[in-house]
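With one protein chain held back, the other chains of the complex are shown just where they sit.
Showing subunit A:
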């Protein structure tokens, strides 16, 4: 792959190519509270779109509609231009939507390989779980992702925060994700591990994977994202190109709900 042959995400948008994911007019309410109120966002291949907002702004709820954890009340999800029916996490996985949850969603009592393959175990010809093959695959992928990782036999509760994070990331990346959702992936990490996540995002971008990155941290979004969509009180404040705004512009969108005039994407 050379750069000249591949369109950048920005170029695709300008050309009006079909986005990888379109969330259109999504509404989710919990007992009369509009957690997500007519929100539309989209994502192109090889693009990182940041979702920003206060706690309770609705960004996690919006993204859980895409990952299948929540059901939307109205709206439409399109993947590669086709309407997608996502009613549960299994459906989402069938569209190659993978999610790294803020809570990591690991079963603490199982080892890394069991977590990596949870719900998609490798099985032997007689239908039994093939632990040896899963451990071998797990050693392979962890070798590339986090070379210091060595606790394959222990339950993941015995691992450090960074190691647990790499298990969660490995799980999302291993199964040919096309669309990756990262919910505050660096919240529990030290500087070195945060750097590792940043490098990983660049690598995945280069492979044409579209990434939704949910984060509190404006600096992280400025550094990692191509565009940012800001939410406030369940509504979309606006979507901006990162290279056309400053930190302060983003902050005022988050806090005041104001879109800088020059930067509407």
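The criterion applied here is as follows: a contact is a pair of C-beta atoms (placed from the backbone, for glycine too) under 8 Å apart; a residue touches a chain by one contact, two chains touch by 3 or more; residues count from 1.
Just so it is clear, contacts and distances are computed from a predicted model.
Name of the non-displayed chain as stated in its UniProt record, restricted to "Ferredoxin", "Xylose transport system permease protein XylH", "MarR family protein" or "RNA polymerase sigma factor": "Xylose transport system permease protein XylH". Across A:106, A:180 or A:254, the residue that sits in touch with the chain not pictured is A:106.
If you put the hidden chain back, the residue from A:71, A:88 or A:246 that touches it is A:88. Taking the complete complex into account, A:157 is the one of A:71, A:157 or A:195 that touches the chain left out.
Counting over the whole complex, subunit A has residues 67-69, 88-90, 93, 99, 101, 103-110, 114, 118-119, 121, 123, 127-129, 131-133, 135-136, 139-145, 147, 149-150, 152, 157-158, 173 touching the chain that is not drawn.
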